[in-house]
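In this view, the complex is presented without one of its protein chains, the others remaining in place.
Here the chain labels run A and B in written order, and each chain numbers its own residues starting at 1.
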Amino acid sequence: MRSLGAPAGWLALRVAAAALTLLVSPWIGAQTLPTVAASVAADASAAERSVSEWLARMHEASLRRTYVGTYVISAGNTLSSARIWHACDGAQQVERVESLTGAPRSTFRHNDQVLTFLSESRVVVAEKRESLAFFQNLLQASDSSLAQFYLLGTPGTGRVAGLEADVMELRPKDSLRFGYRVWTEKKSGLVIKLQTLAGDGSVLEQSAFTELQLDASVNMAKLTEMMGQTAGYKLEQPELATTVAANEGWVLKTTVPGFKPVNCYKRSLGVAPAAQQRSTLQWIFSDGLASVSLFIDAFDPRRHGRAGVFASGATHTLTRHMGDWWLTAVGEVPPQTLRAFAQGLERNK
Amino acid sequence: MKPGTQSDKELISALADGQLHGEEFARAAAWVAADDEARLKWHAYHLVGDVLRSGEAMLSSRELGFAQRLQLRLQQEAPVSSVAGLTAGMMARPLAASADISRQIDELASNDGSARWKLLAGFASLVTMALVGWYVAGGQRDVPQLAQLQLQTGGSGVLSQQSLAADLSGPQPMLRDPQLDALLAAHRQSGGGSALAMSAGFVRNAAFEGAAR
Partner (left out) sequence: MNNRPAPPPLPALPGSAENSDAMLVERTIAGDQGAFELLVIKYQRRIQRLIGRMVRDVDLVEDIAQETFIRAYRALHQFRGDAQFYTWLYRIAVNTARKFLLELKRDPTVSENALRPDDDGDETFWAGNEPTTDETPESVLAAKEIAAAVNQALGDLPEELRQALTLREIEGLSYEEISEAMACPIGTVRSRIFRAREAISARVKPMLERQTGKRW
């Protein structure tokens, strides 16, 4: 399938990106680029629009292509890997992911319906994964804020899993978020490698295919059939109800630049046998790329003891005792962003 | 060696963690291998470790008999010290050449421009990624997917005090905690995580690993 995005728009993007790198860029290192004399301003706004276009193209590719591959995620001091089969047929998508590390785990997705088989505990968890629809809405809604908070870096080329790729960098304009380096397969636009970068350019997390067959023949009917084989498994459907933070008594008095509230849930956590019966509030914010979840629980000294900030790859977690409440803030953002959220969170009842 | 004393039992634990060397190691290894009770402790300690790391269902009803049955078979083997080299046909393929592994590591550590791939970590820790082989359809070609890697993350190896004040200057490494794992999972599933990673399908379901513990 022909990838989306007109070649002319891509060229404009390259020119604009070249102009943008003349700004301070600690990451690009010793590379210098020829000065672009005229109409930098006009090209810059074209580049800003194109951030969203480029993201949209990338996202489309992942929805429309059929592929089979193995990927590895390294984050902090852990490595996890999985094998993925992804098939689509018109509007329908089916996906299967088999864990290759850790406990054996099979995940099946049919559009936004997800089933996870935990073979060791014989439990199958059914959930609705809203993130994909959410991501599309996000792209449409936060067009301007993405460009306001991220810069596109120098395009490059590379090779991943034997495939030719375009490489793009997204640099944050402030220190409240991380940067990204994205490899997209040249022909399809599929993301095949992704790095999350700290302010000094070091890699916090990396996900990459080590092997990938695009347009592999994947038997969609067979996958759907496998998804239905729940015999012998105990079905768990965690509680998840949409709500409004203000109705639950919470408000963010000081907003964190770039981050808008996206969703708010009352939910249960964990799966059997460790599933918690009580509900937790989860309030989700995003700047279009990174997201932060604020989990709020009634304070319980038996469970809530360790306050502080923790890191695992790009994901940071902040826990804090706030009067009668316990906050756990999680996000792929630097710790100071989580502190800003904790500072701004207030009870309004 | 007098079996049963507290300090001797402690040796089994130390032996399991590679803390003994030289003469002390030799004596302890010989003792644990030969003494039924000591060997059972060795068994228990490793069983506990496996369960802690990866949850249940690592046990079969013949858990305790496995090694004994193997020993019976091994006694029929020539002692390994007298075997000059490989028995022909033992292995399906030769062990991965180090050149192979280097290439795999290169691909994983692919770099571009000035930024090198470094793993950021709060402390040094060993991660081993297992080699997995698979057959390409119709080709019978065996393609090693993931190299055998030992990654020792850089880092000072220094951790702050475990009792944390509410506001610390730097983040602590994440200790495994099922509650936090569940929150992480909820964050990733409900539209959290990097939007780029989600759209790419790079989904990390660490919480299910936690849940299975």
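FYI, a residue touches a chain if its C-beta (ideal position, glycine included) is under 8 Å from a C-beta of that chain, and two chains touch if they have at least 3 such contacts.
As the structure is a prediction and not an experimental result, all values here were calculated from the model.
Not every partner is drawn; the one left out touches chain B at residues 9-10, 13-21, 25-26, 29-30, 32-34, 37, 39-67, 69-71, 73-75, 77, 79-81, 83, 85-87, 90-93, 95-96, 102, 105-106, 109-113, 116-118, 123-128, 130-138, 148, 150-154, 157-159, 161-162, 173, 175-176, 213.
Everything that follows uses one rule, which is that only the chains that are shown with their structure count from here on.
Our note on geometry: chain A versus chain B, Cα centroid distance of 28 Å, whole angstroms. Residue ranges of chain B in contact with chain A, taken from their complex: 54-57, 104, 107-108, 110, 112-115, 117-123, 125, 127, 129-130, 132, 143, 145-146, 149, 151, 153, 164-168, 170-175, 177-187, 189-213. Within the complex, the chain A residues that touch chain B are 27-31, 55, 58-59, 62, 70-82, 84, 86, 95, 97, 99-103, 105, 107, 114, 116, 118, 120-121, 125, 127, 129-132, 134-135, 138, 154, 156, 158-161, 167, 180-182, 190-198, 201-204, 206-208, 210-211, 240, 262-263, 265, 267, 269-272, 274, 276, 280, 282, 284, 286, 288-293, 295, 303, 306-317, 320-321, 328, 330-332, 335, 339.
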